[in-house]
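Below is a structure I'd like to ask you about.
All protein chains but one are shown at their positions in the complex.
To keep things simple, chains are lettered A, B, C and D as they appear, and every chain counts its residues starting from 1.
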Amino acid sequence: MSDQQLVAILPHILLSALILIQMMVIAFARNLVTTVVISIIALVLTGLAFIPVHSLIPIVVTPLIVLDGYAIFYSGLILMSATAVTLMAYDYFKDREERQDEFFMLLLLATLGALILVCSSHFASLILGLELLGVSLYTMISYPRKGLLTLEAALKYLILSGVSSTFILFGAALIYAISGSLGFAELATIGSAENGTGELFLTAGSALIFGGIMFKLSLTPFHMWTPDVYEGAPAPVTAFVATVSKGAIFAISLRLFTSSGLIETSSILTGLSIVAILSMLAGNLLALKQDNVKRILAYSSIAHLGYLMVAFIAAGMVGGGMVGGKVLAFEASSYFLFAYFITTLGAFGVVTIVSLRDHEKDAGDISNYEGLFWHRPLLAIMFTLTLLSLAGIPLTVGFIGKFYIFTAGVTTTLWLLLLTVIAGSGIGLFYYLRIIFAMTKRTDASVSEIEIPLAGGCAVAAISAAMLLFGIYPAPVINLINNLIA
Amino acid sequence: MQLVALISVLFIGGLVAWLAERRNHDWPKWVSLITILLSALLMIPLFSLEPTSVPLGAATSQWLLVYEAPWIPRFGISFLLGMDGLSLLMVALTLFLGLVALASSWNEIDHQPGFFQFNLMWTLAGVTGVFVALDLFLFFFFWEVMLIPMYFLIAIWGHENKAYASMKFFLFTQISGLFMLLSILAFVFAAADLTGNFTFNYFDLVGLNLDPDLAWWLMLGFFVAFVVKLPGFPFHTWLPDAHTQAPTAASVLLAGILLKTGAYGLIRFTVPLFPEAAMEIAQVAMLLGAIGVVYGAIMAFAQDDFKRLVAYSSVSHMGFVLIGIFAWRELTLQGSVMQMVAHGLSTAALFMIAGALQHRLHTRDVSEMGGLWKDMPRMGAIAMFFIIASLGMPGLGNFVGEFMILMGTFQVNVPITVFASLGLIVAAVYSLVAMQRVFQGAPTADRNLQDFDLREVATMVLMMLGLVYLGVHPQPVFDMVEPALTSLYQLTGPMHEWVGAAR
Amino acid sequence: MDPVAVPVEQGLALAAILFSIGLTGVMVRRNIIIILMSVEVMLNACALAFIVAGAKWGEADGQIMFMLILSVAAAEVAVGLGLLLQINRRVGSIDIDETSRLRG
Amino acid sequence: MSTELFPFYLAATVALVSTLLAVTRYNPTHALIYFIISLLATAVIFFLLGAPFAAVLEIMIYAGAIVVLFLFVVMMLNLGSRGDELEHQWLKPKMWVMPSVLCLILFFELVYVLSGPSHPITGTAVSPKEVGIQLFGPYVLAVEIASMLLLAGLVGAYHLGRRYLSDARGQS
Partner (left out) sequence: MNELIWLVPLAPLISFTIMFATQGKLGKTPVAILGVGSVGLSALIVFSIVFSWMNSGPQAPYIYTVASWINVGGFNPKISFHLDGLSLTMMSVVTGVGFLIHVYSSLFMEDDEDYSRFFSYMNLFVCAMLILVLADNMLLLYLGWEGVGLCSYLLVGFWHEDLNNCAAARKAFVVTRVGDTAMALGLFLLFMHLGTLQIQPMIEAATQTWVAGDTIPTIAALLLLGGAVGKSAQLPLQTWLPDAMAGPTPVSALIHAATMVTAGVYLIARTHGLYLLAPMAQTAVAVVGLATLLMAAFTALTQTDIKRILAYSTISQIGYMFLALGVGAWASGIFHLMTHAFFKALLFLGAGAVIYSLHHEHNIFKMGGLRKKLPVAFWSFLIGSAALTALPLTSGFFSKDEILLAAYEVNPWFWAGGLLGAFLTSVYSFRLVFVVFFGEAKTEPSAPAGPRMAVPLIILCVLSIIGGWFHIPVDAVFPVVAESHHDQTIAIITPLVPILGVILAYLMFLRKSLDFTSLLESPLGSNLRKFFFSHWAMDWLYDKVFVMPYKTIARVNQSDIVDMVYEGIANITSIFHYLTSSTQTGQLRWYAFSMVAGLVFILVIMLGII
């Protein structure tokens, strides 16, 4: 392995090393603040370590890992999200579980898994990254062991996620059987050379892989675990599942399907389109009259991943005229995910803060938010912003994200999908507005007891600011994405 | 820069008003007042501007002011504002009605006045933005921005059924808005294929030779969004609910200016961008307008809720605007603009009266009213004036608008004109019935009611003078919008010929 | 020893059958232990498929994937059984239906 | 059908039958023992396919470590027969119908994919040495990541399996 390659995986090495250091520190001097500080340092250092990497891209490090702009962008997103979750989790667990330190270690491990995922170029690293992420998450979800709901959520996630991993594995095995290769890029050359049976093998394999990925992305009909896990898991962990986990998996699946050329098969595109439509409709319909905010966010994430699939599908379409379909599709999905990341983090940040009062149960029910506008206006405004952003209303980053989805769809003339996006957005508005409306109710409810903690408060405030800033002036992020991806 | 300042003043004023609430419960409304006056002050120099030479297609120039700054260069989106006579008039109306709305809510809002004023100001800012935005993306941006504060105004300070009404309002406008977004994007990409230039700039997009089928669909996206907002039949059903449940100030803004954004959009975008496609749909649009005129009037007649009644009358009146726009003659366009302004004033006043009644009687049900003239002669007389205005009495602004629309449309399509003219009759029916049920008859109970006070009378008189002025001396308004309309009118050459040939 | 000339398709078919049996187990059983075991059956089927494929190409990759699957299985089982213990401690049962409260 | 393939079919049949029995037993201990048999049969197949190293690992780690872990847990839980009875009540034959049908469809789809001209394995056996070279060559990072994966599993199992300090204090 050359020096350059070592530098290229420096972030991962650094993060692993710091995890080990953290473990040592926990073993010898258990202290929550120290642990959290180490976590933050680890995340920041890892982020900084990408700077030297930037000058080397694209670079292949063993067949397993490839570092390019795409990977760097998603790594950045993941690290940002992990940092925010760390801050929220600090507030959340401060007074809850008797030993909180391991949580932060697991958080770092999960983050490492996600980082590996986004830069993997081989089924081995794909599976390992996926499992590193997953295994850490199982424990994170069930971390407050006293709550039954958390255990149930973790168990459901563990079993179903395990099943979905086997889907991916079996699919990979099929593909390997026909192509003799486990690296993504080689698939592109082999796939076309094979005869009819090979084609079927490839398609069946990718269908299986896609089935597994759809589970992780909670796309219909693989979505059923989502609301239960979202509701059961502690709010910061839900934020992590919703952002890091889904984002990383989306990134790798987009890379897998595009670099292997699988996505350009028309039957696969048809399947993807149907899944996307079903997700948009089912996600929004399920949320329509839901009374639990965490479940609403779960359903809305199903719908959002459906929207994201529009960009995914656009990446497989030829054409696109002026702006080039594939590049735009990548750009669109990246921006949309960026928007989705900060919006979701904001939403769960608020849920976390509201949940701090009650140690038994997270603030799920919509009634927990009534009157928030009048008693904790700042918190309410931040939540309103996130909800509007989820709904894709201007002034927020979610609007630009949806704009990108529309753009990607329009350039590739995916009219049916876009009409579904419109229908879904329409239904979506209903439940987002319901939450906002609940917040504006005039009650002298107990929301006035809510105290805004320093760490989580800062995180949510920063996220809201970013939501507004990049909603109004998205050019910096767009330029960044273009520099890294195009 | 003046335009940027104008919009920013309103945005910032809203924020300040909100913050001011922490100091004193009464400060926000004063902040709002100062904000509106300040922006009005900013507008004064604009009235003396002469059109500059910004090319717009092959047509003559109409623009008084244009401001451009880069925004999202990736897509050729810029922060492009432009003002011509039409925009100027609409912005002036916006500010005036903002003032009226402020006056109508002066003593009405006890709950969270700061946030109320914030929403009021931001609605005004959003609407102002809509009227001056010339980048399609920016236009859509403002189009949506004005919805949220309006949603809050209804959802927080509305009446008993506010959740339903605000939701309906938002859903209708938002979903139709997404269709427009789809159209905008498809249009921009189609245009980029055509010109090789990737841009949302109105000036660059006007006058392109699109594929007719594509243009038709694109036009439809714009059309739906604007007609829902207008609101045209059969997309009008959000309006009665929204108006009924909204607080007075919001009703005033909604009826007075938000509906006008739909008409403005049709004039500014739908027809000039897709003249041939608009030509194809013109007959249908006019028919929808005519149905709206009559249907709205019949519905207004049937209502027991005073605000609902006025809301349906808006449907009826805006139907004329729709007819006028799609008849697309100089006469009808001018008539439509006049109708927009006059309807803004008369309906705003009627909503103020409805609000005042609700404030005093705690009901909007007209069957519980009656004989109120006796109790409140000033209000009765003023209400009579506006009822008369809204049924199209010559000498007042509404008449000028309606008459010119019908007269111009007659040259384009006789049956539709005849049908729409029925609206003149049914308008008289519902207006006078409303007048009778609310104000006439013997007082039903011994109510000790406060007649209009000085503030209310002053606002009303201002609007009355406005309507009379528009009725007897409308020419300044016509002159103001004339360059704008003429150049838009020239842009669409073929449609003009077609309309002329249709007889 | 040279490998037996098993047709690749038959090897994969065996893996597919095992996979399906495991899947059925997950769908039918209520005992969490057996559900976990069924997942292991599926993982094992995948491992078999990789070995078969690796044998077809005569490469080490298949076996390496098998080893990775082994570690995955180990990690999952460790956490899964930990969860199981905790659930049994809280609920007093390892019946999946008795722990189910989240729905709607 | 050549005799050469006979061991393969025998092992395959054993694997199939034992796996079937494993997922249908009411008693978890029985099920796990059938699973071990299935794993052993699989190991034979691995061996036949020219992967002796994998076969050894299958027996040592899969059957010897992982499944034994299961057995330990079953014993720790000391479930008695209540769970079996419940399972017995629940597992009516009709419960198997829909899932089995679905799995059959899935299976036939895979068979459809596999139903091309046959590709007999022609390669040579891959020795443990070769595997080792590969593992610490191109796959070195995978080994590292797997170590982190096991670390995560370790930490998780530690956290979940540990009793609460308060509980422990209460008992002592």
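To be clear about the criterion, a residue touches a chain if its C-beta (ideal position, glycine included) is under 8 Å from a C-beta of that chain, and two chains touch if they have at least 3 such contacts.
Predicted model only: the values in this text are computed from it and were never measured.
Across the entire complex, contacts from the unshown chain go to A, B, C, D. Within the whole complex, the absent chain has one touching residue among A:L15, A:L67, A:L130 or A:A207, and that is A:A207. Considering the full assembly, B:H236 is the residue among B:K29, B:R74, B:K162 or B:H236 that touches the omitted chain. Touch with the chain omitted from the figure is made, among A:V275, A:L337 or A:I422, by A:V275.
When you scan B:V130, B:A250, B:V400 or B:M463 for touch with the missing chain, the hit is B:V400.
Residue positions on chain D in contact with the hidden chain: 98-99, 102-103, 105-106, 109, 112-113, in rising order. For chain B, the residues in touch with the chain missing from this view are 168, 233-234, 236-237, 240, 298-299, 301-304, 329-331, 334, 371, 373-374, 377-378, 381, 384, 388, 393-395, 399-400, 403-404, 406-408, 410-411, 417-418, 421-422, 424-425, 428-429, 432-433, 436, 439-443, 472-475, 478, 482, 503. On the side of chain A, touch with the chain left out of the figure occurs at residues 155-156, 159-160, 163-164, 167, 200, 203-204, 206-208, 210-211, 214-215, 220-222, 224-225, 227-228, 265, 267-268, 270-271, 274-275, 281-282, 285-286, 288-290, 427.
FYI, only the chains that are shown with their structure count from here on.
Centre-to-centre separation of chain A and chain B, using mean CA positions: 42 Å.
Look at where the CA atoms of chain A average out and do the same for chain D: the two points lie 31 Å apart.
Averaging Cα coordinates per chain places chain A and chain C 26 Å apart.
Among all residues of chain D, those that touch two or more other chains are 110, 116, 139, 142, 146, 149, 152-153, 156, 158-160. Residues of chain A in contact with two or more other chains: 124, 128, 131, 135, 138-139, 142, 145-146, 174. Across the complex, chain A is touched by residues 70-75, 111-112, 115, 137, 140-142, 144-145, 147-148, 151-152, 155-156, 163, 166-167, 170-171, 174-175, 178-179, 181-182, 185-186, 189, 192-193, 196, 198 of chain B. Across the complex, chain A meets chain D through its residues 1, 9, 16, 19, 23, 61-65, 98-99, 102, 105-106, 109-110, 112-113, 116, 124-125, 128-129, 131-132, 135-136, 138-139, 142-143, 145-146, 174, 196-197, 200-201, 203-204. On the chain A side of its complex with chain B, the touching residues are 321-323, 373-374, 377, 388, 391, 393-395, 399, 403, 406-407, 410-411, 418, 421-422, 425-426, 429-430, 433-434, 436-437, 440, 442, 473-475, 478-479, 482.
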